[in-house]
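With one protein chain removed, the remaining protein chains of the complex are shown where they sit.
Note that the chains take the letters A and B in the order they are written out, and that residue 1 is the start of every chain.
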Amino acid sequence: MANEALAGRALRPQQADPAARRAALNQVIIYTVLTVGAAAAILPFLYTVSVSLMNLTEATGGRALPSTPQWSNYTEAWRDAQFSLYFMNSVKITLISVGGAVVFCALAAYAFAQMEFPGKSFLFTLLLSTLMLPEAITWVPNFITVSWLGRISPIPWINNWPSLTIPFMASAFGIFLLRQFFQQIPRELWDSAQIDGSGHFRYLITVVLPLSSAAVMTLVLFGFVGAWNALAWPILVTTSSDWRPISYGLLVFLDEAGALLHLQMAGAIITMLPIVVLYFFTQRHFIEGIATTGLKG
Amino acid sequence: MNTKRLWMVATLLVAALVLAACPAPAAQAPAAMEEKAPAGEAMDEGPCAPAADGPLAGIDPRGQTIVWWHQHRGSREEKLAVIVEDFNANNECGIVLDAQNQGGYNDIRDKVNASTASGEQPASLIVGYQNDQAFYQLNGVLADFDTFIDDPAWGFTAEERADFFASFMEQGVHPVFDNQRLGFPPNRSMEVLYYNQTWLEELGFAGPPTTPEAFEEMACAGAAANGDGTGGYILRDDASAMASWTFALGGNVLNEDNTGYVYNGQATIDAMTLLKRMFDNGCAYFFTEGYPNPEFAARRASFTQGSSSGLPFYANDMVTIAEEQGRDMDVWGVTAIPYTTENPVQNIYGADVMITAGPPEQELAAWLFIKWFTTPEVQARWVEASNYFPTRAGTEAHLSGYVEENPQYGEALALLGYGAYEPQLISYQAVRDAAETAFNEIMQGADIQATLDALTETANELQEELMGEVE
Partner (left out) sequence: MLLAYSFLAPAFIIIGLFGLFPLAFAAYESTLRGLNKIVGSYDGLGNYVKAVDNLIYIITFWMAAALVYFAVQTFVRAVQEQRQEKTEPAQWLLPGLLTAAGAALFARFVFILLPEMLLIPSKLRGQANTQEAFRALVVETWWLPKVQIALWSAIVILAAGSVWALLINRRMPADRRERTYFMPFFSAGICLIGSAALTWFTWTEISAAYAEALEEGAGLELWSQIVTISAGFLLLLLAWRLWESASDRSANTGVALRLVGAVALMAGGWVLIAELPRVVAAGDEDWWNGLMATVFYVLGTVPIQLGLALILAALLFQKIRGQTLFRVLYFLPYVAPFVGTAAVFRIIFSNRPTAPLNSLLDLFGAEPLLWLSEPAGIIQMITGGKIDLGPILSGPSLALVAIMIYGIWTYVGFDTVIFLAGLGAIPNELYEVADIDGAGGWAQFRHVTLPLLSPTIYFLSLYAVIGTFKAFNHIFVLRQAAALGTTDTASIVIFQAFKRDTRYGYASALAILLLLIILVITLVNNRIASRRVFYG
């Protein structure tokens, strides 16, 4: 099925009749597959939206659709969960950590992809092995670290932005991801950049990053999702609502909403909206081929 | 991503960093000021002056700031804030209490353990269950309440002490740690049976059951009325439910010297036999998609079982669903778990507050808040705000109006004297999970006696294993 569908790559206005018919058939198959996939992805989700608009009787009675949509569920969830309070915190945390992650991961990934130095493969394996520890084990040592760093640095780390953002400013995931893309950039580009007298840093900023915009956007997107939905760590390192993120608001709200499924769902949808909007506006970057950014140069 | 955009991101990042860094120094300021507050060295007079003699002589609680980590959220948190504000404005010691929600019980536990591991000061007051106290005290994190309770200057008078229900006070005493009193009960909840009175009457019963037989008959009638698998009793596979049924049928899940578990006593076997039969006959069913209250409110269950702290949620859902369905609200209530003993035996549980070991002034100030918080007047306010049960007899006198308005609460309150308690052994968290699994195994058809024997063995092994780590 996939094989056939992929033929669509070559889709052009064709002269020959059988080819046109084949192309049309391909289109049908592509749309069928995409629609089935979309249905699978979206049905549980539509159900969430549907439940979020029900009243309590309907939500717990196994109904598929609300008789009259209760938009007030959303205002109620917004108010009760104090989302407006936590929203700004999440924005700040996300911006700082994602910004840092892009800078630091890009630098390290570039070194791994384009430079030679002793211990490269060892360091890379070491990097990967940090991914392999179950998260539950890492919380206590990391809490010790942020607590101690807070005691020797001028500003406290606990219940402050550093503990929420700095640990996420460099991730093995991000470095690994960017390295995979940086590695694909042809060596000739570096050679010609050198002739132009540009150093590694300038080459990274002016050539490598633009060519890997899709990968960088991916990193931004997943950094954003991770920071936005993080819960366990933020609860551990915050003690007041000064720096608590939106997911904490959702948790508090879910507890209060208890069995009120419809409000739960409304709260969940409110929290995810910003990410959906972000993806909607950035997703163009994921499909632009390298050609459009001028590889030939 | 072109250079311009990169710069924009960088600028944003820097701006965010600057923004973020700003409030930090301000946050430190009060702490710095506090250190300058005079420590009471002279034997001054006046309200809240340090005691001249006794074990706590010379310790000055005045002007302390106390942090309280609790799990109360939503409306409970709001109403608690009002009470705390009152304390802060009016206590003659000038103590400032900062009540902070820290997530759920598990989150608080994680935070206390992480703080202990890192040397970070946990809050002076923390909320948690009795078996948490044992975990904390392995590191010497907690202060002994008896120091304060028995103190002639700051402690309770004999009448005050006697006013507290002895059994609740007992729960925080730990034989493993030299009988220290590591927890203090600010409130309690209990395992109750929720019933739909209107529906029971329609089915031809006068009122809620007191015996297992009557309970089974009524649940089966409810199930028959619905005829779709619902209508009966919603099974609760939680270990607290299992303990409750064991208590109600005259047994216990702890052995006689409270050092091990007995899950294969006759009462547990009888209880599981009853529940299994009801499940097989369709008079009881599992509902695993969330809390059971809406099921109950929508007449899909005639009985549910759970903590009395769920009362406000049940009350809400009963009103909401009756309104939505355009009918009169059913009369409903809570009652004891059906029992075979002479009087009901109720599983009473609830978190304690603990004082963490710290500077003596802070410990004392924390105690003074607890002392105030559990005075009958204040406890009555808290109980009304939270729907929990009081922990001293004197509070009831202040609750008459509330009980009239909330008949279900009154019904449960009347059961407060019939308490029994779940184990506080260090392995109880793990054993709870094992008990829950055993409950399900039985419902899925495993032999009751064999499963409970195995559970008892597993539970005692778990206890042994954890104690093995301590030595």
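The rule we apply is simple: a contact is a pair of C-beta atoms (placed from the backbone, for glycine too) under 8 Å apart; a residue touches a chain by one contact, two chains touch by 3 or more.
Please read these numbers as outputs of a predicted model, since none were measured by experiment.
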Quick check: which displayed chains does the absent chain contact?
A, B
Could you tell me which of B:G54, B:G74 or B:G290 touches the chain that is not displayed?
B:G290
One chain is left out of this view; which of A:I96, A:M169, A:L209 or A:A227 touches it in the full complex?
A:M169
Footprint left on chain B by the chain that the document does not show:
106, 110, 113, 116-121, 135-136, 138-141, 228-229, 237, 286-290, 357-359, 426-427, 429-430, 433, 436-437, 439-441, 443-444, 466, 469-470
So that we can see where the missing chain sits, which residues of chain A does it touch?
1-12, 26-27, 30-31, 33-34, 37-38, 40-42, 44-45, 47-48, 51, 62, 103-105, 107-108, 110-112, 115-119, 122-123, 125-138, 140-142, 144-145, 148-149, 151-152, 166-167, 169-173, 175-177, 180-181, 183-184, 186, 200, 211-212, 214-215, 217-218, 221-222, 225, 229, 247, 250-251, 254, 261, 264-265, 267-269, 271-272, 275-276, 279-280, 283, 285-292, 295
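We take it that only the chains that are shown with their structure count from here on.
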Chain A to chain B: how many Å between their CA centres?
38
Where on chain B does chain A make contact in their complex?
1-3, 6, 9-10, 12-13, 16-17, 19-21, 23-25, 27-28, 67, 69, 73-75, 100-104, 107, 110-111, 113-115, 117-120, 123, 290-295, 297-298, 310, 313, 317, 320-321, 324-325
Give the list of chain A residues in touch with chain B in this complex.
55-61, 80, 92, 95-96, 99-100, 102-103, 139-140, 143-144, 147-148, 155-156, 158, 160-161, 205-206, 209-210, 213, 216-217, 235-236, 239-240, 242, 248, 251-253, 255-256, 258-261
